[in-house]
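A single protein chain has been omitted; all remaining protein chains appear in their positions.
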Amino acid sequence: MTARDIQLDQNGRLRHFLTTEGLSQQHLYEILDYAESFVGVADRAVKKVPLLRGKTVVNLFFEPSTRTRTTFELAAKRLSADVLNLDVSTSSATKGESLQDTLRTLEAMHCDMFVVRHANSGAAHFIARQVAPHVRVINGGDGRHAHPTQALLDLFTIRRHKPDIASLRVAIVGDVAHSRVARSEIHALNTLGAREVRVVGPRTLIPSEIEAMGVRVFHDVSQGLADVDVIIMLRLQRERMRSALLPSEHEYFHCYGLTQKRLRVARPDAIVMHPGPINRGVEIDSEVADGERSVILQQVSHGIAVRMAIMALIMGSVVPASAAED
Amino acid sequence: MTARDIQLDQNGRLRHFLTTEGLSQQHLYEILDYAESFVGVADRAVKKVPLLRGKTVVNLFFEPSTRTRTTFELAAKRLSADVLNLDVSTSSATKGESLQDTLRTLEAMHCDMFVVRHANSGAAHFIARQVAPHVRVINGGDGRHAHPTQALLDLFTIRRHKPDIASLRVAIVGDVAHSRVARSEIHALNTLGAREVRVVGPRTLIPSEIEAMGVRVFHDVSQGLADVDVIIMLRLQRERMRSALLPSEHEYFHCYGLTQKRLRVARPDAIVMHPGPINRGVEIDSEVADGERSVILQQVSHGIAVRMAIMALIMGSVVPASAAED
Partner (left out) sequence: MTARDIQLDQNGRLRHFLTTEGLSQQHLYEILDYAESFVGVADRAVKKVPLLRGKTVVNLFFEPSTRTRTTFELAAKRLSADVLNLDVSTSSATKGESLQDTLRTLEAMHCDMFVVRHANSGAAHFIARQVAPHVRVINGGDGRHAHPTQALLDLFTIRRHKPDIASLRVAIVGDVAHSRVARSEIHALNTLGAREVRVVGPRTLIPSEIEAMGVRVFHDVSQGLADVDVIIMLRLQRERMRSALLPSEHEYFHCYGLTQKRLRVARPDAIVMHPGPINRGVEIDSEVADGERSVILQQVSHGIAVRMAIMALIMGSVVPASAAED
C-alpha cells in the first residue's frame, strides 16, 4: 500500500493528511482554495466557526514542540473542537503500553482526529494504517520525512503573492538533508508545476540523491539565488553544529546566511520565507527577516487558516467558513 | 460519620461519588440506567450535551495519571463544562499551603466539582468532608482503597452483555492486595447480588482477610476460572516485581496469565475485562486481549458514558442526555 492510498478514501478524497508526496494538483488546490475562506475568520470579532463542534482533536506529540502544538490547538479551537493535548513523550499513560493499545484506547474514547508529531520518519503513516475508519490523522512532522501542513501554508503564502506558480523559480536554502519541510515543499512545488525548484547549501547538508526529486542543486548561494522569485530559508538545527557537518554558526552565516546584499541577485520582487523560529544572524540577517520582502509573519497567520482548512476538509465538513457563521 | 453518610445528601441522593461501599442497589442502577442515555452521545455528529455548561470541573491530581485524567476531562468537556487540570503533585500553587487552604481557595473561585486522585487511601473522603455544600467530589482513585468509577463502568459493561447479574459468577484475577479496582468491584457486585464473586491469585497478592468481603479465594487459576461468566484481569504493577512479592513476570504469566487455553475452563460465553493499560504477556496473552471474548475497549468507551452520567447525576442535572440536545 503506497502513501497515496492511505491518505485517500475510496473516492479519492483526502482522509488523512500525511505527506504532499503523491497528492494531485487538484488535492493541493482544494486545500489552498478552501483555506482562503478561513483567512477572513481571523478578522472577525468572533474568530470561531462551528465546523468541528463536538469533535475531539488529540495532539499526540511523541516529540515536544510547543510552537507546532499551539498552531494546531488554535486551529482546532477556532473550529470549535475540543482539544486534548497528550505529551506522549513524558506521559505515564503509555508506560508499559504499546502504541497500538494507546491508539485503540483513544479511539474507544471516540476521539476523532490525531495530530501526530514524532521523531521517527513514517510514524504518522504507521498510525494512519492502524486507526479505525472514523479516525483522521494529520502529520505534524515526522523525523526527516515530511511536514506537509508547513508546506501547504508556504504554498498558500506564495500563491497570495505570486499566483502564477508555473512561472516561479523557488530556492530552498540551508540544511536540506535534515529538513522534513524541504521534502514536503519540493513534492508540492513540483506537483503544481513550478518552473524551477532549487536547493542551496553546503555539500554536507545536501543529500547526494536529491536531484532525483526534481530539483537543481547549488552549493554557491549567489548562483542559487540568482533570478529566483521565492526564497525559503530553512531553520538551522543548532545541534548540527556540534557534529562534524558544520564548522561554526559564524562561518555558516558567512557562506549561506541571507543578507540584503545576497538578496540583490534574486528578482526585485522576490519574497523571503522561513518556517520559524528564526535564528537571527545564523541563517538570516535581521535586516532581511524584518524587511519588506519578508513574508515570515504572514506564513504564521496563514498557518492557522491552512490548518483549519485541512482539519475541516478531512473531517468531511466542507462548508465555506464564510457561510459557517458561529 | 460513615462513608455512606458523606456520599449522600439528606434525601439519600448521591452528592459525592467516593466508593461503591454502602451504596444501595437503587443508587447503582440509577447510575447504570442514566449512563445508557450517554452511550448514544458518542455516536452523534456533535458529541456534546449542555448539562454542565458554565460549571467548572477541577481535576485535582495529587498522583499523576494521564489516562484517568483524560477520561474525566473528555467526560466533562462533552458535558460542556470548563475543565481545570491541576497537577498538585508538581504545582507551586500549594507550596507551603495546606490542603484545606487549597480547597477553600478553589471553592472561593466557584469551582463546582473536584475529581480527586491521590496515592493515600481515604484522601477523597477527607476532601469530601472539607468542601463547601455546593461542591461535589468524585474519587478518581485513592491508594489501595477505591476506584469507584472504574467499578461502575465495569458493571455497565457486564450488564450490557449479561443483564441478569444475579446469575453471574465473576472472577477477579491478579494483584488483589494492591487493587483499588478490585475492592470497588467486590462491593458493587455483592450489592447487585452476583451469584459468586471470586478472587484468584498467589498467596502473596491476596489479603488474608478478604473472604470477609464476601468472596471465594482461589490460588489455582484453573479452579478459579472454572464456569465463570466474567473474568476481570487486574493490572500488575511492575513495581511489585522488584519486591519479594513476585518472582518474575515470566513466572507470573506462567502461573496466572490469561491464555486461550485457560479461558476454556470458563463458560463458553464468558467475557474478559481489564481496566488497562494492559501488560501483554504478563497478566494477559495478546490472543485473549484482542480475541472475541475481550470487551476491554468497550470498557474504555463505556468509561466516558458512565463518568458523564455520574458527573451529571451528582450535579443534580438529571435530564436524559437524549433530551439534552446541544
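In order of appearance the chains are A and B, and numbering begins at 1 in each one.
Following the convention adopted for this analysis, contacts are C-beta pairs under 8 Å (C-beta built on N, C-alpha and C of every residue); 3 or more make two chains touch, one makes a residue touch a chain.
Because the structure is predicted, anything quoted here is derived from the model rather than measured.
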item	value
Contact residue for the chain not shown (choose from A:Leu8, A:Leu74, A:Leu245 or A:Val265)	A:Leu74
Selected from A:Arg44, A:Arg129, A:Arg203 or A:Arg264 as touching the chain missing from the view	A:Arg44
Residue of B:Gln25, B:Thr105 or B:Ser167 in touch with the missing chain, whole complex considered	B:Thr105
Residue of A:Gln7, A:Thr20, A:Gln150 or A:Asn279 touching the missing chain in the full complex	A:Asn279
Residue, one of B:Leu8, B:Val46, B:Leu84 or B:Ile210, that touches the chain absent here	B:Leu84
Residue of A:Pro64, A:Gly193, A:Pro247 or A:Gly316 in touch with the missing chain, whole complex considered	A:Pro64
Touching residues (missing chain, whole complex) on subunit A	42, 44-48, 64-67, 70-71, 73-74, 77-78, 238, 276-280, 297-298, 300-301, 303-304, 326
Contact set of subunit B toward the excluded chain (per top definition)	53-56, 82, 84, 86, 91-98, 101-102, 104-105, 107-111
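Going forward, only the chains that are shown with their structure count from here on.
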item	value
Subunit A-subunit B separation of Cα centroids, rounded to whole Å	41
